[in-house]
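One structure follows; several queries about it will come next.
Just one protein chain is left out here, and the rest sit where they should.
Every chain is named by a letter (A and B) in the order it is written, and numbering of its residues begins at 1.
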Amino acid sequence: MSTTIDRQWTTRLRRRLVEQLPPDKALPDTQPSYVSSWIYVFGIVTLSALVMVILTGFVLAIRGPQWWHQSAIGHYVNSLHLWSVEIFFFAMVIHLWGKFFMAAWRGHRSLTWVTGAVTFATSIATAFTGYVSQTNFDSQWISTQAKDGINATGAGAFFNVLNTGQMLMWHIVLLPLAAVVLTAVHVVMVRRKGVVPPFEEVTK
Amino acid sequence: MSRKSFNPDCDVREWTGAQRPYDILKEGAIALLVVALLTAGLALVFGSPDEKQVTIQQWSSADPVDFAATAYSELAGTSGIAGYGAPYNNASDGQFLGVTHLYLAKMVGVHIPIDPARTFVLQPLGTLPDAPTLRFALSTWKNASETQRGAWLDEYAKASLSFSHGHLTAAPLSLSNPVNELIASETAMARSGALDSTMGTGGGLYTTDYTNVLLFIADGGWFATLADHQHLLGDQWGMMNETGSYPGQAWLWLYTFWYQIHPFSTSGNADVDAWGIMMLLTAGLILVPYIPGLRSIPRRTKLYRVIWRDHYAGRV
Partner (left out) sequence: MSDILGALVNLDHPGHYISWGWFQMSYGNFAVVVAMVATFLVALVAPFPGRQKEKRS
């Protein structure tokens, strides 16, 4: 009887999840004592900025891509979107510097670093598609300039930066989805493995 | 793990020492609040740029000579797009990557076919109703041989593309030459605003694809002059700049850097080379944990001692 239950997909998935990420690791109430520096806050600041980017993007989506040109409130929401992106990159770069100088990939944490770096690259692509979806002079100029680089790689044949509709779709569906999924995987990995311990040195 | 195979840049003994209380949700909530307030404040204080879009209509009114010269170059097949190559046409091999002589765009092929004379001039003019003179000019052009067209273009270039006081001087052309009628009609159509909508891809009421309009505007000199005023040109580190005085995509600094230095600043393959280098460097960043030497930098620079100073001092 119990073997039937044991073999169920659902049972096996649940057990695996609990084994990989037990609740006290997913939502910890303690941290190792060496976690004692402001440099540790930039991960959560990046995550918070991502939440703001998405929320302000949702508001822009409600009224559509032309709204912010025509309404003062729309323009303010666009400003919120822009500045949350600035904070997002600002915090992400400091997070990256911090994790680099801690060699945070040690102890089977390399994939955590890899997913983080891929998220960074994905975010740059996401921001870029946003710039070319603005439907103003900025997007006209950026798209006509960027086409040469992307065309030269061969990718321009399918990723046409002058196709506003295509770029908007990438900006509000495909790339944010990728960025959010990558971020989620990254955060789960951090929680699973915990914060990397310091380099061992002879303590004074 | 034996002591011998222990690599301090990859391995670590997991922490079994002291723990301190930590409320992850509270930290998240505070961070979100701070970021929300900061965002609202920055948006309120600085706002965001929205430099209005430019149209073919504006271009043809603001700089009719540049407009006519561009339309002429599309018809004559001497424009930037006319000689571009893939993904628009087969006019050139395009750029090749570094020393590989791999013409990547050419290898992928033409996927957004553009025949400049047809796309930017003949097709839009063909949509104008009730224009018998233009109809006649179009059919004359269409039925002429390449040699004949070349002769007409040369004649027009010599006679008409001499400018006085910023206007095209209309010198008399041979009676059969349709070029003047084509360029004049294109200009009239541009000034009316009709060219902007006709050139949208799809040919109907709805479009979300402005490839043709943007390529045509970018083939002219007027557009680049506007960008120059905004400090957005490639050799001005323009990629990371923004209209007005706003910060731009500062994170593109390394990509735009390559365009400023030799040999890329003078290379015909700068785009593909800069992309190649950036792909390589991005792969490097992603793979830092696996690259000997690079992954030792943190241990060697010892900046970690500042981060974990409390730990090393035995204060925690």
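Note that a residue touches a chain if its C-beta (ideal position, glycine included) is under 8 Å from a C-beta of that chain, and two chains touch if they have at least 3 such contacts.
Small disclaimer: the values here were computed from a predicted structure and weren't measured.
Trainee: From the touch rule at the top of the page, work out which displayed chains the omitted chain touches.
Mentor: Its contacts among the visible chains are A, B.
Trainee: Among B:58, B:73 or B:230, which residue is in contact with the omitted chain in the full complex?
Mentor: Of all options in B:58, B:73 or B:230, contact with the hidden chain holds for B:230.
Trainee: Among B:97, B:287 or B:303, which residue is in contact with the omitted chain in the full complex?
Mentor: Missing-chain contact among the listed residues: B:303.
Trainee: Residues of chain A in contact with the chain that isn't shown?
Mentor: 33, 36-39, 41-42, 72-73, 75-76, 79, 86, 90, 93-94, 97-98
Trainee: Kindly note down the residues of chain B that lie in touch with the hidden chain.
Mentor: Chain B touches the missing chain through residues 20, 44-49, 229-231, 236-237, 240-242, 244-248, 250, 253, 260-261, 265, 303, 306-307, 310, 315-316.
In this section, only the chains that are shown with their structure count from here on.
Trainee: Taking the mean of the C-alpha atoms as each chain's centre, how many Å separate chain A from chain B?
Mentor: Spacing between the chain centres: roughly 25 Å.
Trainee: Within the complex, which stretch of chain A touches chain B?
Mentor: Those in contact with chain B are residues 27-37, 39, 41, 44-45, 47-49, 51-52, 56, 68-69, 75-76, 78-84, 86-87, 89, 93, 98, 100-103, 105-107, 109-110, 113-114, 117-118, 120-121, 124, 127-128, 131, 134-146, 148-158, 160, 162-166, 168, 194, 196-201, 203-204.
Trainee: Using the touch rule from the top, collect the residues of chain B that touch chain A in their complex.
Mentor: Residue list for chain B touching chain A: 8-15, 17-25, 27-28, 31-32, 34-36, 38-40, 42-44, 46-54, 86-87, 94-95, 104-105, 107-112, 201, 207-211, 214-215, 217-218, 223, 226-227, 230, 232, 234, 238-239, 242-243, 247, 249-252, 269, 271-272, 274-275, 282, 285-290, 295, 297-299, 301, 303-304, 307-308, 310-314, 316.
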